[in-house]
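Questions regarding the structure given below will be posed in turn.
Omission of a single protein chain aside, the complex is shown with its protein chains in their original locations.
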Amino acid sequence: MQTKDINENIAWAKINTDVLRSMENPRMGYWIAVVACLLMVSCAVMAEIYQYQVGMGPGNLNWPHMWDLYIATFVFWIGMSHSGTLLSAILHIIGADWRKPIYRFAEAMTTFSLMTAGLFPIIHLGRVWNMYWVLPYVSDRGIWPNFRSPLIWDAFAITTYLTSSALFLFIGMIPDLAICRDNARGWRQKLYTVLSMGWQGDDRQWRNFRKIYLLMACFLIPLAVSVHSIVSADFAMSIMPGWHITSFPPYFVAGALYSGCAAIITLFIILRYFFRFDEYMTIPILEKTCKLTFAIAMVWSYLTLIEFASVWYGHDPVAKEALVSRFVGPYSPFFWLMLFCGIIVPFALAVERFRRHLPTMFVVSILLNLGMWLERWMIVTPTLATSYYPFAFDVMWPSMVQWAIVFGSFGWFGLLFLIFVKVFPCVSMYEVKEMVFHRRQHNSPEIAKQFHRRASDRQAGDEQPSTGGA
Amino acid sequence: MKRYYIMGLFSNFEEAFAAISDIRDHKVPGVSVDDVTLKSPIEHPEIEEVLGDRGSPVPKFGLYGAIFGMIAGFFFLASGQATFLVQPSGGKAVIPLPSNIVLAYEMLILFGVLSTVIGFAIAARLMTRRHPLYSEKVSLDQIGVMLELDEKNVNLVKDLFKQHQVLEIREEVAS
Amino acid sequence: MSLKNVLENWSDYRKTHEDGGHHDYEHMWGMVVDLNKCTGCNACAVSCYSENNLATVGKEKMGKGQGMHWLRMERYWDEPNVGGDEKEFHERGASFLPMMCQQCNAATCEVVCPVAATYHTPDGLNAQVYNRCIGSRYCSNNCPYRLRYFNFYSYYEDAWPEPLNQQLNPDLSVRDKGVMEKCTFCVQRIRTAKDTARREGREVRDGDAVSACAQSCPTKAITFGDLLDENAEVTKLWKFHQVELGKTKQDKANKELRGYRVLEGLNVDPCIMYLDRVREV
Amino acid sequence: MFASIYLTSRQHPRGRSFMGRGFAVLFAMVFSMVSLLGAANVHAEVPNAIPPIGTHNGEDVPQPIEFPHDIHADVNEINCMYCHTYARRSKVAGIPPTSKCMGCHSVVATDKPRIQKLTEYWENKQSPDWNKVHDVPDFVHFTHEKHLKRFVFENEGMDVDNVSEVCAFCHGDVKKMTVANKTKPLTMGFCVRCHEANDGPSDCWKCHK
Partner (left out) sequence: MSGNDINRRDFLKFMGLGGVGAATLSGCDMPTTVTLEEGKEKVVSYLAPEEYVIPGIGVWYASTCQQCPSSCGIHGRVREGRVLKVEGNPESSVNGGGLCQMAHAGLQSHYNPDRLRKPLIRKGGTLTEVSWKEAWAVVEEKLAASDSAKTGWMTGTVSGHQAVLLDALQEANGSNKHYVYEAINNSVGESVNKAMLGEATPRYRFDKAQSILSFGADFLGTWVSPVHFSKEYAEFRTGDRGVLMVVEPKMTLTGANADFWVPAKPGTEGVLALGIANVLLTKHQADAKLLPASVRKLISEYNVAKVTEVTGVGGDSVVKITNHLKNHAPSIVMSGASAHEHENGYFNATAAMVLNILLGNVGKTIESSGAMPDVKLASKTGSSSAAMRLAADADKGALETLFITGANPVFTVPSYVGLVDKLAKVPFKVSLTSFMDETAALSDVILPLLSSYEDWGTTAAAYQPTEKVIGIQQPLMQPLYAETKGFGDVLLDLLKIQGAEQYGAYTDYYSYLQNALYSLPASVKQGLSDADFWHDSLKKGLIKVGDAKGSLSVKTIDLTAPSFEDNADFPMVLAPSARQGLWDGRLANIPWLQEAPDQITKIFWDSWAELHPSTAKKFGVKEGDVIQVESDQGSIEAQVYIYKGVHPDVVAVPMGQGHENYGRYATNLGVNPLKILSPGTDKVTGEIAAHATRVRISKTGKSSDLARLGGSETQVGRKLVSTVSADVFRRTEGGGNVA
């Protein structure tokens, strides 16, 4: 049974070849996946065009159900985006080096899920063609957006987050792009030459590189937290029972990390399977990810229960009704499914036998994501169905138009990701090299010792160093 | 007198560092450790111990960018709100602190990140032409030690490299 | 420079609803609805349809809850603070409640509009600027009364087949799809009243501006007017029933007086006072 | 032109100005695009007023009768409001009724082809359908009455005979045209800048209902 995160005797050259191989000559399965994604996207596009021409009516949106799946899915994707930050930023700062083989695709996931999430606030607008009005541009009409609106906060937060995480992804990739540049031919070489920005791996670059990477990690962590608390503000800042809940920001952040990790597990397994990354995306690393996910799952479960408790003891009758209607109302089946997927299923992660069994983990991670999506839906819709005003109580089931667009968004995400894995190294080569290097040092301490001696008594200037072998 | 670039490729850090420390110990007259550039596929954790501590301006960029972002962000919003007076709504103030603080916070991070990146690009001399002596091997698995030095020292350094099992030596006349 | 402007008028820009708001209000249009007189006959609702170019959407869409009833006549069968619902018949009849935009002074809908398409006017009205609206529908979600209605379709295309469209009121826009709309207290009538007053070189008198619903009510259950005008009927009624703006709970000297504002505990400060329904019990 | 910028971004009591001078530079850009077409004309004749800036070259609009504004307004110095009689009383200025034209032209210049065409209309009891030149979006509720009050009737020092100068703010120098055509952009920016320069209302609902 494999216990090491990675075999430290992998030659650096092998790492290059393995990863570069994964970027070349796509196989049948890849093209099938691409076509599938394209089909999904086209569904969404058709639905959106129809909606654009006819109005929001066909989506079955109505009074009082002004928001439904769009916003729910928007929150879902935003949540998804938090995993990358977690793995690359947080784990980087606390120096957990097992993140190294897997953080690259996690970050890519961050960027792409943001690019997906960003579409939904636009899609849900009644007059899409005027969406640019939410931007604070100086016009001679002298009108500005309403900066009090959490939707504007979203606009700011998402643009910031998208810019930063995209930059983070890119900066972290530069050394690898240099590697690609050195090994690629044709258009790829041109591309990488531009992208690697003349990286030549000298000490100055490495030194600044370490600094910026650390610094951006520091920026990204609070950003990620703020982004999802702002998204939660869309609800928490309203006065609607079931939305106006103090514990929403942490609750949303936890949920975000949760779904993010779940998604990482899914993609981990997929990539490992298709690209034969068994040596890099190893079972122990999967296990660590699973443990992390389990921890977050427990945090989330706790916050969920706290939310119920706080509403219950808060004793606001209307808020209570909203809560109860979630438990027993028309939407309750989905609510209970959400609780099952979100709270019961993660316990599978606690069992080592399951953790090490890829198919199981695959199913589990999918279930977790389903649960997280349902959570968002169950936050948005039941409150709209029952709020302060009895006369406006209503039950609404989304129509095909909404479902198609939600469905398509997964295709869109998949498409971006598929392109990414073939154009960019989805495993960070230089960091895996570092990882291997460190492990080696760690496992053969005498080498390290030598260095220390030679570094400490240098003025003594005695015998030549005996060259330890790599 | 002609100046030369010379680079030795080593199979691992130990040999490379050994060579460098010899240079630092003035085994070669007229060549100082500050002329040394180390090219490597990864960054060695104890690199300062060998090359000495060479600082980085990037954090300053980050800090100033962040501060600018916050202040500019807040006043941009405030003046926008103050000049758009049909906006009083929901009984809230024309310049509401909660939202402006939230947005200023986002601006802080955005500008922080942007200026950090710019700082990095400048400090790391990115987007400059690659050095003629650059070798693909460096991005693969070898360590390069590069010096700029006078013609007379070239052979001395070569010998030094050879002592340390250099795999390959490249040289080039500096323009 | 506008930064100077910010700093100079800082304290002014920091005024909130509790400090009387940023506006020095010229008017504060308000309403009184006497549920003792209201018979639930729906005249106000249809009058509103004809005054404000409200589209009829047909059975299917209306059934889906995509209708445009700015003023909805609500009917409830229970009487929370009297009881007696367990009887065999609805012996005390129904409870009718005409519900139109409450023109809250601390409106929750205004805060959340991303493009400031809804805001508070110097007349104390809760304005909705159709051509600025981008249809995020956040306002409707944040309205505790659910009194905002959204154009889910381009209703105008088939709501007024020729020559029905000749009836459309040119004083206000006909809304296209993707726009939120709501009761405006017949702002076009208020505007006309103000213009006439200005033409005749006088102040707006009570009764110059009457909302369509108030004007058509057969029992005159609805009273409309300016709450800042001491002699206005509404002001007198608010005084008589000891209801004041800006309170979340009315401390009345005479607890038996009927005036109340719907959901006023939410501190949205609505401008419509309702008078209790009266029954022999 | 820059002068005008500073005028438009002038401070108002309680900072009631849409745009601070802080954005003057951006305005410079906005304006320069517009003013490439022609410099803003300053009307000394109208006191207490800062005319709106901006020009537009509208294409010629064919009309059933090429009404010569220049002859009437410029040569014969007929006051605009003599024909566009509703302007001072209503939101619409109104096209003069055929009867009004015939008032003079039953005797004046009856030999001119245009007049004969007009007489023809009058005889078979119909009025020509004019094509609208200065059109604003349907959701813009502009009222002539209010603007005339502000700039003419309630504007001390203003001579009603110069009303055409006020009209020119938005309709351009009609005196110099035969058939009027659009020479001002009539965009929201155009309105807003003028409103803010002349202390007009800033309430959206004043124009949009």
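Letters A, B, C and D name the chains as they come in the text, with residue numbers starting at 1 for each one.
One rule holds for everything that comes next: a residue touches a chain if its C-beta (ideal position, glycine included) is under 8 Å from a C-beta of that chain, and two chains touch if they have at least 3 such contacts.
Quantities reported herein were computed from a predicted structural model and do not represent experimental measurements.
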For the chain not depicted, the shown chains it touches: A, C, D
Hidden partner chain, residues of chain D it touches: 56, 58-59, 61-62, 86, 89-92, 94-99, 125-139, 141, 143, 181-182, 185-188
Chain A residues that touch the omitted chain in the full complex: 127, 129-130, 317-318, 321, 388-394
For chain C, the residues touching the chain missing from this view: 35-37, 39-43, 45-47, 49-51, 53, 56-59, 62-63, 67, 69, 72-82, 85, 87-97, 130-131, 154, 156, 159, 161-170, 172-179, 192, 212, 215-221, 233, 236-237, 239-241, 254, 256-258, 260, 262-263, 274, 276-281
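Please note the rule applied: only the chains that are shown with their structure count from here on.
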Comparison of C-D and A-D by number of C-beta pairs in contact, larger one: C-D
Centre-to-centre distance between chain D and chain A (centres being mean Cα positions), rounded to whole Å: 57
Between chain B and chain A, distance of the C-alpha-averaged centres to the nearest whole Å: 29
Chain B-chain D separation of Cα centroids, rounded to whole Å: 63
Multi-chain contact residues (two or more partners), chain B: 79, 81-87, 89-90, 92
Multi-partner residues of chain C (each touching 2 or more other chains): 2-3, 5-6, 9, 12, 108, 111-113, 116, 119, 132
In the complex, chain A residues that touch chain C: 54-57, 60-67, 121, 124-128, 130-131, 133-134, 143-146, 148-152, 155, 234, 237-240, 384, 387-392, 394, 396
Sites on chain C touched by chain A in the complex: 61, 64-67, 72, 74, 76, 99, 108, 111-116, 119, 132-138, 140-142, 144-146, 149-154, 177-180, 263, 266, 268
Residue ranges of chain A touching chain B (in the complex, touch as defined): 11-13, 16, 136, 142-144, 146-149, 152-153, 156-157, 159-160, 163-164, 167, 171, 174-175, 178-179, 182-183, 197-212, 215-216, 219, 222-223, 226, 230, 233, 430-431, 433-434, 437-438, 447, 450-451, 454-455, 458, 461, 464-465, 467-470
